[in-house]
Structures are given as structure tokens and as C-alpha cells.
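What you see is the complex with one protein chain gone and the rest in place.
Chain lettering (A and B) follows the sequence in which the chains are written, and residue indices restart at 1 in each chain.
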Amino acid sequence: MWIYEKKLQYPVRVTCGPNPKLAQYLLTQYGGPDGELSAALRYLNQRYTIPTNEAKGLLTDIGTEELAHVEIITTMIYQLTKDATVEDYEAVDMGSFYAIRDKALFYSDSNGVPWTATYIQAHSDPITDLHEDMAAEQKARAVYEHLLNLTDDPGVKDALRFLREREVVHFQRFGEALRIVQEYIDAKKIY
Amino acid sequence: MMERKALMRKIQDVEFALVELQLYLDTHPFDQKALMDFNCYSQQLLMLKQQYDMAYGPLLQYGFSPSPYPWKWLDSPWPWEEQF
């Protein structure tokens, strides 16, 4: 089971709101292909068939951390939009967002394309799944860099840098989990 | 109020180190130094969380933090409403 902790993993400060346009950009890391939801669901779903115990632990623990990252993203989106007026939405040509659901969140990318399970994969082969996970971390890192290039809000940048660095660390850990699998294979200790 | 945020920041700091060490230990289960640091920070976190629970209400669901009367779970700000 999971226990909710009433706290953010990282203290989010949004410097200048409202800014619905920036919220729209960030939305892809909520419900987009390389977003935090995709990450969490991918890892938690792969746990059942990955053979090594180290990788089971890692998928559980990183998958859980990704859920905390979902909350960091939604916190930024919430704080960037909570004081926005209808005029603010219209001014940046986001009347269609407002029309559909006001300020409510939706699992979609920045263009409104809904989240789909086809964003994530699992093959039960540990080499395959760990490569998928390492690729996912790189894709998310690249998207965070795009987002860093799209904003100059110091508070948002600060949180984006934190999230980007987490991708680097996760890549390292999945890489080590892959090394462990390779060592098992070479030791002929077949799981 | 300032004090609650300062304590929350301290919890975030310690717990972040524990997240890092947890992931590291998953791929380095025999690393004694990492394990020692993990256990040491885990003690620290326990104390900080108890302090927070008593002063500002439960940090965790389902009885991991007790609540004084009346029900305090709803009192502290929700994470997305917190201004750091």
C-alpha cells in the first residue's frame, strides 16, 4: 500500500503568477508522454515481472518518488493558474482551455492530447525494460531542458532544475540495475 | 507560522537525503557507509516528524502520526497550497 505524506518533496515557489501559458507548457510533464505520471505508472507496472530483487526495489522506490514529482508539477500548475481571470486566459489565446474545464486539471500533454497507456511499455525481459526506463529518464531530462528554455520565472526554473537532476540520478540507478542483471547473466546465475 | 515552514523545510532536507540513500542502497545493498548514514538520518527524520506532528498535526495518513482533538489532519496547508 501507499501512505500519503502531507508535504512536497521539494519546496515550490512560483515567482510571478498568474501565468496560464507557462502552466500549459508544464502540463506535458503531468499527462504527457514523458511526464511524471507516465514515469510512475511505467515503473510500478514493471515491478511484477522484473527478476532481480534490486530492480524490484528500485522500480518501487523510483516509481513512488515519481508520484511525488507529479505533485510538484501540479503544484506549479495550480499556483500559476489559481488567480488567473478569464481575461488572462483569453489574452494568451487559452480561451479553449477555460471553456472545456475552467482551471481543473486533466491528464494530457500541453496540446491537450490525453494521456494514454501506449506511452509506457513492459516486456518482462529485464534488459529490455531497464533500457526502456533509462530512455524514459533521458526523454524526461530533455523535456525539462526545453521547459527551462521556455521560462524565466526563477521559482519555476528552480523546481524544474531539481526535477531535471532527479532524472540524471534515476538514469544512474537504472544503469546500475542493468549492470547487476548483466552480472547475473554472466555468473550464469539465471533467475 | 514561520516556525512551521522552517520545520517543514528541515524535514524536506533530511527526507531528501534518505530518498537518495534509499535508491543508492537498492543497487548497493552491501555498502556499509551508506547504510550507516541512512540509519542515522532515519533517526533524525523520526524526531523531526514527531515534533511536527505534535505542533501542527499529522504529516502521515492512517495512524502513522497520531492526532490531538479535534481531528488535525485538515489543519495544515495542503502541499499545493503551501507558499514557500
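By our rule, a residue touches a chain if its C-beta (ideal position, glycine included) is under 8 Å from a C-beta of that chain, and two chains touch if they have at least 3 such contacts.
Convention: contacts and distances are computed from a predicted model.
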Taking the list "ABC transporter permease", "biotin carboxylase", "Spore coat associated protein JA (CotJA)" or "Xanthine dehydrogenase family protein molybdopterin-binding subunit", the UniProt entry for the undisplayed chain gives the protein name "Spore coat associated protein JA (CotJA)"
I'd like the shown chains that the missing chain touches, ordered by label. A, B
Note that chain A touches the absent chain at residues 10, 19, 21-22, 25, 52-54, 92, 131, 134, 144-145, 148-152, 161-166, 168-169, 171-172, 175-176, 178-180, 182-184, 186-187, 189, 191
Which residues does chain B use to touch the chain missing from this display? 12-14, 16-17, 20-21, 24, 28-31, 33-34, 37
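Going forward, only the chains that are shown with their structure count from here on.
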Give, as an integer number of Å, the spacing between the C-alpha centres of chain B and chain A. 22
Residues of chain A touching chain B in the complex: 3-13, 54, 57-58, 61-62, 65, 71, 74-75, 78-79, 169-170, 173, 176-177, 180
Sites on chain B touched by chain A in the complex: 8-9, 11-12, 15-16, 19-20, 22-24, 26-29, 58-62, 64, 73, 76, 78-84
